[in-house]
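Here it is, the structure, as structure tokens.
The complex appears here without one of its protein chains, the remainder shown in place.
Then we have subunit A:
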Amino acid sequence: MTDLIAIGTRKGLWLARSDDDRRTWTLDGPHLLAQEVAAVSIDARRPQPRVLAGIQYGHWGPTVMWSDDLGASWQETDHGAIRFPEDTGAALARVWQLRPDSAARPDVVWAGCEPHSLWRSEDGGATFELVRGLWDHPHRPTWEPGGGGAAIHTVLPDPATERVVVAMSAGGVYVSEDGGGRWEPRNRGISAGFLPEEPEYGQCVHKIAVDAGDPERMYAQNHGGVFRTDDGGRKWTSIAGGLPADFGFPIVSSPRTAGTAWVIPLVADMQRVPPEGRLRVQRTRDAGETWTASTAGLPDGAWTSVLRDAFCADDADPTGVYLGTRDGCVYASADEGETFTTVAEHLPDVLTVRAARIP
């Protein structure tokens, strides 16, 4: 078995491999040089693992490419994998998220994009269809762009049901219980400091994650606040107590241990640097009641930040945790975020990191 990390940066994609249970890593790249890779996924459900990349050429626009030989060659669909229907008058600006569905739906891949749109593929990511139920939602014209753009940046299909959860900046969390047909906002309890009242929707959620033990339990890292829901998003409560800062971009949950999640706090609102310049991962084992800091192997004097998709977990045992920084460093933990080793340094700014164990 090999452990693989896909590292999407502002100027290309790197792959890192470990054949000794995530102790040492070999870096391979750049692939897709000079292209911004804002979304990447490793689809390990296929006989040959597929690396899917949402890329953006500076001049030539966005597209989705894939490699079935771990980066040796890349393919894309002639007419574009993600292509707005003519009647929408819209054009794809950026792919923010590529999310393979469950093993039981082996060819289904979801994409979250800018402008705010959700897409579903039934052919492993070669072509996608716009999810009209969300595109036609009456709220859509009032969704605002976050600082990074008008993006659906989180897509969470529930493997056991037809539930799909999405999060967007700045529209908040929306949930469909019928596979994408009907959608409702679920943001109660989440404040929005940039708005005068707590709204039904419009919150600037940065990332959400589902608990391993209970699909009704989710965690949210917002623009100013860390929250948990225990009822599928109908009510959220703050779990930011005990954190050195309530701002940050990513939040990651354990794929195998209930109650376990990680965040990387940044001092906010304007600074957006690690507290005291000390890059740290905060872990909870009790669904956000308490947090402990992990700093071993992470740099001191680090005034960088970690973006919303540059933090992830693998599904090995024990869980691996991975993060990439805007100053081009990647760190890996093989012990559930206790200690970290350096995978890469001096890459372009890291936009996304994904990891998987492959044959």
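Definition applied: a contact is a pair of C-beta atoms (placed from the backbone, for glycine too) under 8 Å apart; a residue touches a chain by one contact, two chains touch by 3 or more; residues count from 1.
Everything below uses one rule, namely that contacts and distances are computed from a predicted model.
Missing from the rendering is one chain, named in UniProt as "Molybdopterin converting factor small subunit" (options: "CRISPR system Cms endoribonuclease Csm3", "Multisubunit Na+/H+ antiporter, MnhC subunit", "Molybdopterin converting factor small subunit" or "Sugar ABC transporter permease"). Only one of A:G29, A:G80, A:G179 or A:P244 touches the chain withheld from this view, namely A:G80. Across A:L27, A:A44, A:A90 or A:A258, the single residue that touches the chain missing here is A:A90. The chain not displayed touches subunit A at residues 57-61, 63, 76, 78-80, 83-84, 86, 89-92.
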